[in-house]
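Here the complex is missing one protein chain, while the rest keep their positions.
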Amino acid sequence: MSTSSVVRVAVIGAAGRMGAQTCAAVEEAEDLELVARLDAGDDVGAGVRDSGAHVAVDFTVPAVTEHNVHAVLDAGAHAVVGTTGWDDGSRGRVVEHLERVNAERGDEGLGVLIAPNFGLSAVLAMTFAAKAARYFESAEVVELHHPNKVDAPSGTARHTAAAIAAARADAGLGPSPDATQDGWEARGADVDGVRVHAVRLRGLVAHEEILFGNAGEQLTIRQDSFDRASFMPGVLLAVREVGSRPGLTVGLENVLDLS
Amino acid sequence: MSTSSVVRVAVIGAAGRMGAQTCAAVEEAEDLELVARLDAGDDVGAGVRDSGAHVAVDFTVPAVTEHNVHAVLDAGAHAVVGTTGWDDGSRGRVVEHLERVNAERGDEGLGVLIAPNFGLSAVLAMTFAAKAARYFESAEVVELHHPNKVDAPSGTARHTAAAIAAARADAGLGPSPDATQDGWEARGADVDGVRVHAVRLRGLVAHEEILFGNAGEQLTIRQDSFDRASFMPGVLLAVREVGSRPGLTVGLENVLDLS
Amino acid sequence: MSTSSVVRVAVIGAAGRMGAQTCAAVEEAEDLELVARLDAGDDVGAGVRDSGAHVAVDFTVPAVTEHNVHAVLDAGAHAVVGTTGWDDGSRGRVVEHLERVNAERGDEGLGVLIAPNFGLSAVLAMTFAAKAARYFESAEVVELHHPNKVDAPSGTARHTAAAIAAARADAGLGPSPDATQDGWEARGADVDGVRVHAVRLRGLVAHEEILFGNAGEQLTIRQDSFDRASFMPGVLLAVREVGSRPGLTVGLENVLDLS
Partner (left out) sequence: MSTSSVVRVAVIGAAGRMGAQTCAAVEEAEDLELVARLDAGDDVGAGVRDSGAHVAVDFTVPAVTEHNVHAVLDAGAHAVVGTTGWDDGSRGRVVEHLERVNAERGDEGLGVLIAPNFGLSAVLAMTFAAKAARYFESAEVVELHHPNKVDAPSGTARHTAAAIAAARADAGLGPSPDATQDGWEARGADVDGVRVHAVRLRGLVAHEEILFGNAGEQLTIRQDSFDRASFMPGVLLAVREVGSRPGLTVGLENVLDLS
């Protein structure tokens, strides 16, 4: 896949909300061309092969996403996956498949990018929080969402807190100082030793604020997702980058240039 | 007490941290004159009477503050009280005392102002939150303090949440919408049906953020207390206003002009 | 207009964006009934009279809004106006009209409410800012909008700054302290002596942050308008309240209960 030529893109789950937005975003991008819209009932392998797609984007459902990715690889295309439901087993089978086909392809190896979150602000906030964590005595996470959300704290907040906890452990830091004796129910959930608070407010969508403190100073990293449209820059970035990253990549942060 | 003349001020507990700051602030104010510094061991009544103080400010300890206020009233001065520990019983006895002396004094009645918080930003935040509460579907409170604090949530946050809850009930609003099924431990403490979250972070002092939400909009009221110096404008305001408010007033908000 | 019965509502400019949202919001409210949708070409007076509307809401254009209000009054209904373009002259003519008809109607006087902003969070933020202003040494305003906005600072921010300036003057406060010697171009616009900063950022809609400072403390009032839907609670509040406020009322803040 040459960087100077147009990238041909197939979208699987094209009629869904994320799929439809992806189709529209690909059509608007000058360096991308939408060559196939595939949905339930379509033969993914044939659709990708016949359209000559370089990259297929999967926004379907957990029950079919693994099958789709293998079909995309068999059709000789790279895959970008935003569908949830992947675990160690399904990721391992994709790695094996990639090793098998890439052994034959050499330099032109295929890549699969699975991303739980395509929001650039969310991914950057998490990444920066993990990098900052070793330099502060205290760290807490506040996530804020619409009141229809059934689980707390959010998956993004859990990931962020876990990454902060790992970075603190790696740097030899103990737990954040906390003299609380009464009122632990106000102190949020404990995720690997990092306190995580969940606010639910009508009018909000998905937001995260990460707070770090030292004596005399504070660092705050906040991200706001107001709209599903915010995922499109991340999806397009993944489409552009997956071709130059053979093998399995998990997490959009791994295709960002943060050097 | 004429508004054009200087107000003569006695400070009880003058050697304590708040008392010393009050002495300094009174000395710097052109319309106030510090006429007595009283401490443990001093005869409060004599000290106030002999100094000709118009107003006495009490920053002492719960064990003696009630006795001091009665002595101030017997000495014919108004009292401003920042000491904690007052309850219905002690307040009731001050009301009786005020009624007795003011029956004789007529228009020149004495006043006592007891304030749990002299921080203007904190008092205004609470007051505005109570006024805004009836106009929003959702409301939550986040308080943030230094990590040496032993109780959570803070008294200010509890007061704020209780005032929001009362205003919502008064306006016929039910609880804020909340679909949470899993992870209640991340949803903070329940104060009269309003969720209150407590963050503890090195570098912070005392902060409160009140969040209101409707479809498509958010109102946030935040106050930050960085330093004990922030209480002085409120103390001086109380000193200037107590003389024109005969009887017992509880809460600095009642001497603010918010019409 | 009895508060226990349903309020009959006509919407003028029903095909416009705000008008259409108003129609939908009225239809969803149990205590309101949509009885007429009027648009360019319709006879406003006949439409209001024939539908038996108690209240007419005008979301049209500056060129016709004054004419519409007079027609609504002649039809015996109250008016709620969200259209811009009103000045002293047009408001004065409405006052005269109201005095003439209300002299005959007695207790059942007609009311007109003209509101430049129906966002509750925006109106409350401005109102609270004006009340807080007298208690702080420093005050500044930051407004944040989408980057397609052609004017800076926003009208809401100008109004807020002017209200702060008036309150400071009323309290005898001079200008906020400012030692700036170099770099005035970074210090924002001067609105009656209050500094106002305008941020333009893709992804934002309409937001305002008002900052107050004293030694050791800060009060921040922030409002976010994410969506036009946020105006509907304010429109419905105006519809419900206008019937009990004979004469001309300018500004939604005057029908809010902030006592």
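Descriptive notes on the structure:
Chains: A, B and C, in written order; residue numbering restarts at 1 for each.
FYI, a contact is a pair of C-beta atoms (placed from the backbone, for glycine too) under 8 Å apart; a residue touches a chain by one contact, two chains touch by 3 or more.
For clarity, every value in this text was computed on a predicted model and none was experimentally measured.
Residue in contact with the omitted chain (choice from A:5, A:148 or A:220): A:220.
Interface note for the absent chain: among C:58, C:140 or C:208, the touching residue is C:140. Contact with the omitted chain, checked across B:109, B:203, B:216 or B:234, is made by B:203. Mapped onto subunit B, the interface with the missing chain covers residues 203, 224, 226, 230. Contact between subunit C and the absent chain runs through residues 136-138, 140, 142, 144, 147-153, 176-190, 195-204, 211-218.
Remark: the residues of subunit A touching the chain excluded from display are 119-122, 124-125, 128, 131-132, 134-136, 212, 214-233, 237, 256-258.
To be clear about the criterion, only the chains that are shown with their structure count from here on.
Bringing subunit A onto subunit B by least-squares fit of CA atoms involves turning it by 180°, to the nearest 5.
Overall, the chain located most centrally, as judged by its C-alpha mean against the mean of all protein C-alpha atoms, is C. Centre-to-centre, using mean CA coordinates, subunit B is 34 Å away from subunit C. Work out the mean CA point of subunit A and of subunit C, and you get 42 Å between them.
In subunit B, the residues that touch at least two other chains are 136, 212, 214-218.
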